[in-house]
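Only one protein chain is missing; all other protein chains are in place.
Chains: A, B and C, in written order; residue numbering restarts at 1 for each.
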Amino acid sequence: MTTLETYATLAEAARAMAGGQSAAAYLGGGTIVMREVNAGTAPSRIVRTTDPVLSEIRLSGDTVSIGAGVTMAQVLAHRDLGFLHPVARLIGGPQVRNMGTVGGNLFAAHPYGDFAVALIALGARAHLVGQGARGVEDLMRDRSRPPLVAAVEFARPRQGTFGFLKVSRVKPKGVSVLSIAALIPRDGGRCRGVRVAYGAMGPAPMRGAGAERALEGQMFDAATIARAATQAAEGLDPPTDALATAWYRREVAGVHLRRLLERMERTP
Amino acid sequence: MKTPVTLTLNGAERAAFADPGQNLLEFLRRGVGDLSPKYGCGQGTCGACTVRMNGQTVLSCLVLAEMAQGATIETAAGLATPAMHPLQTAFMDHFAAQCGYCTPGMLVSAKALLDRNATPTRDEVIEAISGNLCRCTGYEPIIAAILSVAQGRIRA
Amino acid sequence: MALHTGRGFAAINYPIGMNLGGDPSQALVHANPDGKFTVALSAIDLGQGMKSVTRQIAAETLGVPVEDVYVDTADSDTGPHDMGSFASRGTHRMGNAVIMAAKEARSVMLDAAAEELEVDPADLVTDGRGNIHVKGAPSRSITTMAAAQAAQFKQGRTIAGRGIFLIPLSEVDPDTGEMTPVSTFAHAAMLVTVEVDDETGEVTVTDMQSAYEVGRALNPRLVEQQLRGGAWMGMSHAAWETTEPYYPARDHGPVDFNSYIMPGPGDLAPHHISVLERPAADGPYGGKGPGEMCANPVLPAVVNAVFDAVGVRIDELPVTPEKVLRALQAQGGAKPRRRL
Partner (left out) sequence: MTDMVGGNMFEMRKEFFRDERDDNLNEVGKPTRRQDIPGHVTGRSPFFDDHLFDGLLHMRCVRSPHHHARLRRIDTAEAEKMPGVVRILQGRDVPRNLNTLLSLLDFGIDDEPLLSDTKVAYKGEPVAAVIAQTEAQARAAVQKVRVEWDPLPHVLDVEEAIKPGAPVVLDIYPNNKFVYHGKYDHQKLRFGDVEAAFRGADHIVEGRYQMSPIEQAPIETCGAIAAPEQNDRYVCYTSTQGLFFSLGTASKVLTMPSSRLHFIGGTVGGGFGGKVDSIHEPLAILGAMLTGRAVKYAWDREEEMQVGAPRGAERWYLKDGVMRDGRIVARKFTGYFDSGAYTRLSSYAIIKGVGHLPGPYTIPNVYADVYCVYTNRTPATAMRGFGITAVDFAIETHMDKVADVVGMNPIDLRILNAYRDGDMKAHRRIAKNCALIECAQVVAQKAGVTLSPALAAAASTRDGGGARAALPAFTATDEGGRVSGFKSTNYAKKGGRQPDMPGVPAYQSPRTAPPTPNPSPQGGGEPTPPPATPVRTGAMRFSSLSGFRRR
């Protein structure tokens, strides 16, 4: 039967996760773990912490640090995180945004995890409890035994260099057919340090190598955008689910990437 | 092992024992007997179990009952005092309920919206109820009812 | 990218009541000593408004205000037999049973009133506001409450009534299909406007213009509830819903409301509804039953509108973006028809 273990600090919680005779699930906002508890598929041990560090949002210079326990609603309420509001606003409905956390979104299975898509495009690093830091992108490669994340950290994008798009069948609240986040820094009109990330286009949120190559070092114009669109699906391995087939996702990835980039190009 | 949980429900202190892994929805319904939040999915996808916890709307099926210890909970059952809340009157006047099963959760979300935004736009109303599914009405009468309160156009 | 607008039309009729009949409904009506009435049914209200519409029907027939009637349903110890709430039978079958029961109760009430007023019951009428008076002489009047009290405590009458409605079973000829399916039909016509994105195959319903013929609209707002919600469901059937996205394969079957999709409040199209009333000869006060048919015209109307917009026909529901995109590619792009 399910038992809840509450710890004062993240470190203790991490030790409890590692130790203990049986497997444990870490309870953040509850939107993932509680669904499993209700379905009877969660481990019997539920671990949580009341560590205040988890709900901190810190901005120092150009560096943004968001605690893993920060909810989508808290992101939306933070004036200095305006560039992330279009992302957080498209995650779940109001109730889910009041509960779901930045840390939880990193480990939400398909079709969830759109906030992680944005973090990958932003080049975010995750601070792991007692394990240093790892790129969020790298963290996505194996989510089977997730480490405890304390916070995510990234450089605040320059005005107009970050864009996000989510395609869903139900409005205003629906899960992803696909989502795209793009960071397009420009240097003398040319795209430098481009990062494009996709959601629902692979087993987990991932980079879009084809699009990045097409954009990197190029002028940010219609021709470049068109080229990026044609290479958008390269290296992607989209799943088939109740909403769409892999074929459809691959087919429209370029269309939606183009629409996102055109929007960003129009509004510098 | 059962865990004692004390919380403030619609202004009154209530206590009961929670089963291991029991969610707040079942605790409120079977533990303390507030039957206004409804089970619709247990997955966090329908909104029928919506309550306010410390002022914020949450899906009570996704809250572990033990974590509501000491919390302030508001449900649809607490809306009438006993006079009907304007939202309740508007839902009645606009025929904004058919089977009535999604209505309590819908009202909690609507109340939370109006508490932070007295004059929402149609789009803001749509956003506010987007986490509450209705299978009967097609939403339009619900949107109209909420807007009518926002615009102070309640027919007595 | 190009958005193409198209309009599609469909018209339908719908059989009211359980096919072939053989589906009885019963009702009991009785008065309290103060002239307030209880209607006991075993019928089910699953949102369609059974309690409310039978309440209005009972009040109309009894000749009392609707506030003086309460409909109690459904308890098998007190509510008499009814087949159930399906096949658009509720209003039609149960409405008639309630009328029959209320007529009987009304006649006892008038007998009691007549005895108090010392007149012939045949000369009495109700004003629908709680009074019974002599036809043409409103001054010679008695309240329903006084009549009920007299019946109960002076005259020893039971102001009560029993009702049943049954359309006996029809035969079906195995060789020709000759049968009497139902006694009346409701009707609808629907014109839907859609926008089709020819790069993604996404279809957006932007407007619905409808006319529904429902027999007498026993309560126009209850009718509107059915038509508005039902048309939304029709739109949902047309382009969103299915338990088997890859029918006949059973893979990827939805298990929650994120994978079983329906239009959200942000997907709504304005729906302009006109209601026509052609009373049904055997319907309660001419009523039919709008609940089931209201979704039906939307499905084909959406499919026809997509054809009108881009020239592709999606003959397998639901009309998903993928089906539209595949059809567009097979056709070599959008070929707008614009016939409407």
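By definition in this document, a residue touches a chain if its C-beta (ideal position, glycine included) is under 8 Å from a C-beta of that chain, and two chains touch if they have at least 3 such contacts.
All of these numbers come straight from a predicted model, not from anything done at the bench.
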| item | value |
| --- | --- |
| Touched by the hidden chain, restricted to displayed chains | A, B, C |
| Contacts of chain B with the absent chain, listed as residue ranges | 19-22, 29-30, 33, 35-43, 45-46, 48, 75-77, 79-80, 84, 87-88, 91-95, 97-104, 107, 122, 133-136, 140-141, 143-144, 147 |
| Where the unshown chain meets chain A, residue by residue | 1-2, 39-40 |
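The rule is short, and it goes like this: only the chains that are shown with their structure count from here on.
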| item | value |
| --- | --- |
| Selected interface, A-C versus A-B, where C-beta contact pairs are more numerous | A-B |
| Intercentroid distance (Cα basis), chain B paired with chain A, Å | 29 |
| Sequence positions of chain B contacting 2 or more other chains | 43, 126-127, 130 |
| Chain A, residues touching no fewer than two other chains | 172-173 |
| Of chain A, residues touching chain B in the complex | 1-4, 27, 30-31, 34-35, 37-39, 42, 46, 48, 73, 92-96, 98-99, 172-173 |
| Touching residues on chain C, where the partner in the complex is chain A | 1, 199-201, 240, 245, 252-254, 258-267, 320-322, 325 |
| Chain B residues touching chain C - in the complex, by the definition given at the top | 41, 43, 45-46, 95, 98-100, 126-127, 129-130, 133, 135-143 |
